[in-house]
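Just one protein chain is left out here, and the rest sit where they should.
Coming up: chain A.
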């Protein structure tokens, strides 16, 4: 004897369903996070040009504005990149905030004998700290309003002037260490969210975090020690 079993047709899954699911939001976080890591890597390499001298890094900064010429007008490539970065940052933060809220609601009654998860708390509070830092960093070295010695188009001068102030160095170094912790967990987490199952991905994430953080850190250290003046 056999019985026919009615199998319902597969439901349509539009973008809204993807965004509504926890894994969909995590995927958005992973893709935008990895895009930001790629940007950070390029930013870090550009900063290292300071060791080649003022003409080199100032020329590099000017070149960034001429990419795509003559098809693109002056500075347009940079604005395309900036819009892309803003979209990535906004999506990353919105998804993170919604997921964090959901995660908190998933445990309405806390454990009396609780334990703090280091990775989860550094990702959330570290991430929020980084967001505040990025705003200050743009006002300091891109717009220049938070930097009295700022000269437009003179990144070498601006960087040296910036890192000659002790508290700027403190802010910068603390933010970088936060970034290192964020990347150390975030890179591997993004890879897992995108389906990478190998155990070595954590090591890769740590290497990425150390290389990017180290690459950024050598600049203020070089200014502080007088290597770059």
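Just so it is clear, a residue touches a chain if its C-beta (ideal position, glycine included) is under 8 Å from a C-beta of that chain, and two chains touch if they have at least 3 such contacts; residues count from 1.
By definition in this document, contacts and distances are computed from a predicted model.
Chemist: Given the choices "Calcineurin-like phosphoesterase family protein", "Succinate dehydrogenase / fumarate reductase iron-sulfur subunit", "ABC transporter permease subunit" or "Anti-sigma factor antagonist", state the protein name listed in UniProt for the chain not shown.
Modeler: Missing chain, UniProt protein name: "Succinate dehydrogenase / fumarate reductase iron-sulfur subunit".
Chemist: Can you say which of A:188, A:212 or A:228 touches the chain missing from this structure?
Modeler: Of all options in A:188, A:212 or A:228, contact with the hidden chain holds for A:188.
Chemist: Could I get the residues of chain A that touch the absent chain, sorted low to high?
Modeler: Chain A touches the missing chain through residues 2-3, 5, 7, 10-11, 13, 17-18, 20-27, 99, 102-115, 117, 119-120, 123, 185, 188-189, 192-199.
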